[in-house]
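Complex shown without one protein chain; remaining protein chains in place.
Order of writing sets the labels: A and B. Residues in every chain begin at 1.
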Amino acid sequence: MAALGGALVVFLAGLVAWLGVRALGDVLAPPGTTAAERVPFTGGVPPTTHAWSRYHARYYTMALLFLAFDMEMVFMYPWAVVFVDEGIKALVEMLMFIAILLLGILYAWREGALEWA
Amino acid sequence: MRLGLEIAVTGLILVASVYVVAVLDLVLGRLVAAAPLRLAEAVVRPVRRGALLFLQRPPRTERPDQALWILAPALLGAIAAAVLFVMPLGPTELSQSSGMRDVDAGIVYFGALMALVMVAVYLHGWAPNSLFPMVGGYRFVALALSYEMPLALVLIGAALPARSLSIGAIVDAQAGLWNLVRQPLGLPLYLVAALGLTFRGPLNVSDAADLAGGTPAESSGVALLLWALGRNAILVAAAAMGAAGFLGGWRGPALPGPVWMVAKSLALVAVLLGVSHLVGRVRLERFVIVAWAVLIPLALLDVFAAGAVALLAGRP
Partner (left out) sequence: MVRGWLASLAAGAPPRVFLLEGADPPAPACLLGQNGAVEVVDAPRSATLLVVAGVLPDALLDAARLIHDQVGRPRCTVQWTHPRAPAPPVAAFPVTCTVTGSVDDLVASLIRLQADLVRGALTSEAPILPDVEPAPWRGVGPYGQGGTGMTGGVPYGRPLAETAADRDGLKLDQLAITVGPFFPPFPTGLALELRLQGDLVQHATVHPNPFQVRSLPSSDESGDEAERERDDPFGTALDRPVAIARLEMARARHHLLHLARTLRLHGLDALGRRAMSLRAGLRPGAVAPLCDLRQLLERTRGLAIGTTGAGHLAEATVRNRGLGPIARASGLAEDERVEDPAYTALGFVPVTHDGGDACARWRQRLAEAIQSVQLAARAGEARSGGAGRVEAPRGPLTRESSATASALVLLPSLLEGMEWGDAVATVVSLDLDLRDLPPASTASAGQPTAAVVAA
């Protein structure tokens, strides 16, 4: 647990370091902007709308598939630790689990979840 | 205080390696471009470019999410620092003597932190409220969801012979034979995922030239510098994990542990940078199909082959 505590401190230290350099840069840099300087770049013509929108992330079906596999990962982590002690039984059980999920990928592929354009 | 020393060491390694990555990138670029290379110039150039960016005005667009825009590069840096903190530089007895550094479930910790890279890149794309960065951010989410699985799976394969999830134990288990040899599929798959993690070369869908630079398109000045530094830092962290998981980490004859670890990490960095200069950007949809239909089954094959080997080796 001490390692995780140390890791948290390092994480925060990294954040602080990067933010500190950003603050330094803000101080050193020339100040001020005008409205025209803030226009987002699309090649020279100002955009007509804000970019923030309900973006059509077409890969949402693939994201669902990812959820399923992520849950499988959760099971594989402890399995990896006890696997050698448990022997061939553990291998076969995990194989069955994975086979079911692989069928899931096959189904998703056939249904076009992976091709969205 | 021991923690303070460890943090200082991690910080030093981070800063030095980010600089070395910049120099290596320049050198490899010149090699591929068949252009003359003057080492003195190559060593100073990244520093000069950084200084120039310091003197440029930081970015501002019409209605950005300024807090998240500032946070995104910092998040990359923090992730890299936290990952480098747990990379073993020497025998675990030394690291574990004070409980520092070696996390019990090292590869879970690594996977969890590297998942935040997706958050950082997405935020960096969303925050400026501009079209091209936003598209870059969304593209990267699709990529990240696809490379996460092979990344986690090959690391599990590396953990199988060690019967433990901690990185120190994984390195110890390679005392006889590197995982590169025992699990030949492991390192190539890991390198593909690492290319995606650091969105470089073929998998640079978020900072792409066809998006006018992508997520840093509206960035300038110190924000751009910090983003590039964060990206390099993630590359170093991913390479360090690869070296620990597949190349035997600090283990090696003659030279002290830290030297081997640094050398192996730099070797992987060089491989990744070389690939980024030779292979162009993939078509995202094609890559997603390849990731799910080819890379994940290969990674699963790697895991089960490693399991079978470990079982056979474990049997008296």
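Heads up, the rule we're going with is that contacts are C-beta pairs under 8 Å (C-beta built on N, C-alpha and C of every residue); 3 or more make two chains touch, one makes a residue touch a chain.
The structure presented is a predicted model; accordingly, all values stated were derived computationally and were not measured.
> Using the definition of touch stated at the top, determine which of B:211, B:237 or B:266 touches the missing chain.
Only one listed residue reaches the unshown chain, and that is B:211.
> Where the complex has a chain not shown, which of B:59, B:106 or B:307 is the residue touching it?
Answer from the full complex: B:59 touches the omitted chain.
> Where the complex has a chain not shown, which of B:85, B:138 or B:190 is the residue touching it?
Reading the full complex, the residue touching the unseen chain is B:138.
> Could you list which residues of subunit A touch the chain missing from the display?
Touching the missing chain: residues 28, 30, 34-37, 39, 41-58, 117.
> Please identify, in ascending order, the residues of subunit B that touch the omitted chain?
Those residues of subunit B that touch the unshown chain are 28-35, 44-45, 47-49, 51-57, 59, 62-63, 131-132, 135, 138-139, 201-202, 204-205, 208-213, 216-221, 224, 276-286.
Here, only the chains that are shown with their structure count from here on.
> What part of subunit B is in contact with subunit A in the complex they form?
Within the complex, subunit B contacts subunit A at residues 3, 6-7, 10-11, 14, 54-58, 60-63, 70, 73-82, 85-86, 98-105, 107-109, 111, 126, 128-134, 138, 141-142, 145-146, 148-149, 152-153, 156, 159-161, 163-165, 212, 217-218, 221-223, 225-226, 229-230, 285, 288-289, 292-293, 296-297, 300, 303-304, 307-308, 310-311, 314.
> Considering only the defined contacts, which subunit A positions touch subunit B in the complex?
Counting only subunit A, the residues touching subunit B are 1-4, 6-15, 17-19, 21-22, 24-26, 28-31, 33, 35, 37-43, 47, 50-52, 55, 57, 59, 62-63, 65-66, 69-70, 73, 76-77, 80-85, 87-88, 91, 94-95, 98, 102, 105, 108-109, 114-117.
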